[in-house]
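Up next is chain A:
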Amino acid sequence: MPETTTGALIYQILELLPFLKELPEFLHIPMLMFVTGLIPVTVISLVGLVGVYMERKVSAFMQIRLGPMEYGPWGTLQTLADGIKLMGKEDIIPREADKPLFILAPIAAFVGVFLLFIAIPFDRDIIVVDLNVGIFYLAAVASIEVVGIIMAGWASNNKWSLLGAMREAAQVVAYEIPVGICLVTVVIVSGSFSMVDIVEEQKGLFLNWFIFRNPVMWVVFIAFIIASLAELKRAPFDLPEAESELVSGFHTEYSGMRFSIFFIAEYGAMFVASALIAILFLGGYYTGIPFLDNIDGILGILIRVGALFGKAFAFLFLQMWIRWTLPRIRLDQMFYLCYKVLVPFGFVAMIITAFWQMVLPGDGFMSLGWAPGLGK
Partner candidate 1 sequence: MSPSRDVKGSKTKMADTANMNTNVHEPPDVRTEELLLNMGPQHPSTHGVLKVVAKTDGELVLECEPVVGYLHRCFEKCAESGSYVQAVPYTDRLDYLMAMGNNLGYCLAVEALMKVEIPEYADYIRVLVTELNRIGSHLIAVGTFGLDTGAITPFFYAFRDREMVLDILEEICGQRLNYNYIRPGGVAYDLPEGILDKISTFIDHMEKSLEEINNLLTYNGIFIHRTANVGVMTPEVAIKYGVTGPNLRSTGVKRDLRKLRPYSIYDRFEFNICTGTGEYGTIGDCWNRHIVRTQEIIESIKILRQVLNAMPTEGEHLAKATARKFRPPKGAAYTAVENSKGELGFYIASDGTDEPWRVKCRAPSFHNVSVLPALANGTMLADLVIILGSLDIVLGEIDR
Partner candidate 2 sequence: MESSAIFAALKTKFGEAAIDLNEDGPEAFAMVPSELIPDVCQHLRDAPEFDCDLFSCLTGVDLKGLKGETDDGFEVIYNIESTGKAHCVSLRTRVAREKPEIPSVSSIWETADWHERESFDLLGIVFTGHPNLVRILCADDWIGYPLRKDYEFPTEYHGIVCEFEGNEDGTWGGHPG
């Protein structure tokens, strides 16, 4: 295992694609950037396709319907058709819109999500860059998407869009705080900012996962799920695009390809958040069963990547379940939940965690002797 501090994946790609070394030297860095960039883009697009299909099927089954059925077996080609159709639609930029901002906005939103993927470890070695400030980086970059959305709302020159964008700004700024508290708590437990280190810390039996580390990590876990829903503007926090109130919110004036970029970015962000929940609290790419995690070779990689994807999709399903069940909350209630519920509870949990770490440094419940001998 290489020391995962400077991007193991890049070195692996160099090993896999020896012709890169034969290229002129000035092309090395751009080609590397291109190849490594392709991976997040592919993952985002695939996740977008699967996510939208899943959303439609999940909603259908919750609403006693069938959902897409006609195109492809069980309608599996439906989202592909939607995507290609959207590319072929007329591209409308309203005359009164702020043209440069209008064009840049979806790109900014997409870039925000793209940058998130860089720091997500799919396996010990499958990570684009394992930054030593991984969590810090994610928290910072997650806010880029909101810039795109505010740009979209402003540039559209539409009152509904503007209201949606303002709601989004207020919402994201508010929920950065509980998200930050949750991340800090995790860092207190793991003792590292690096994403790989955080997962490695949870290796072993599933009781090693951070959610079981101390009695209050549950609170942090739930607070993080709620806050991530709000950051993702998913129901019941879908105020920026509240269909019954703001028509379509910030993307009211967007059509065709630009609209689909927003859409893909949204689903990409949903996946990142789900994966992040798995990484921070539920052992990331580890299954929690030691003999499975210790398998080497391709099979081991598949198991670990599969474990992460499985956990992430479980939370994706949770997000959809919540969306299709709950009504939307109001703006003031959203702030109430953030500042008067999540922030205080998160703070208390953080302080208790800090004391717990001081008194019982080590493996949480494991160190209490509940399951002797099963540590890592």
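We adopt the following convention: a residue touches a chain if its C-beta (ideal position, glycine included) is under 8 Å from a C-beta of that chain, and two chains touch if they have at least 3 such contacts; residues count from 1.
Per the selection procedure, all candidates are chains of the complex that A comes from, given by their letters.
What you are looking at is a predicted structure, and each value in this text was computed from that prediction instead of being measured.
Asker: Tell me which of 1 or 2 touches chain A in this complex.
Answerer: 1
Asker: In their complex, what parts of chain A are in touch with candidate 1?
Answerer: 59, 62-65, 159, 163, 166-167, 235-236, 238-239, 242-245, 247, 324-333
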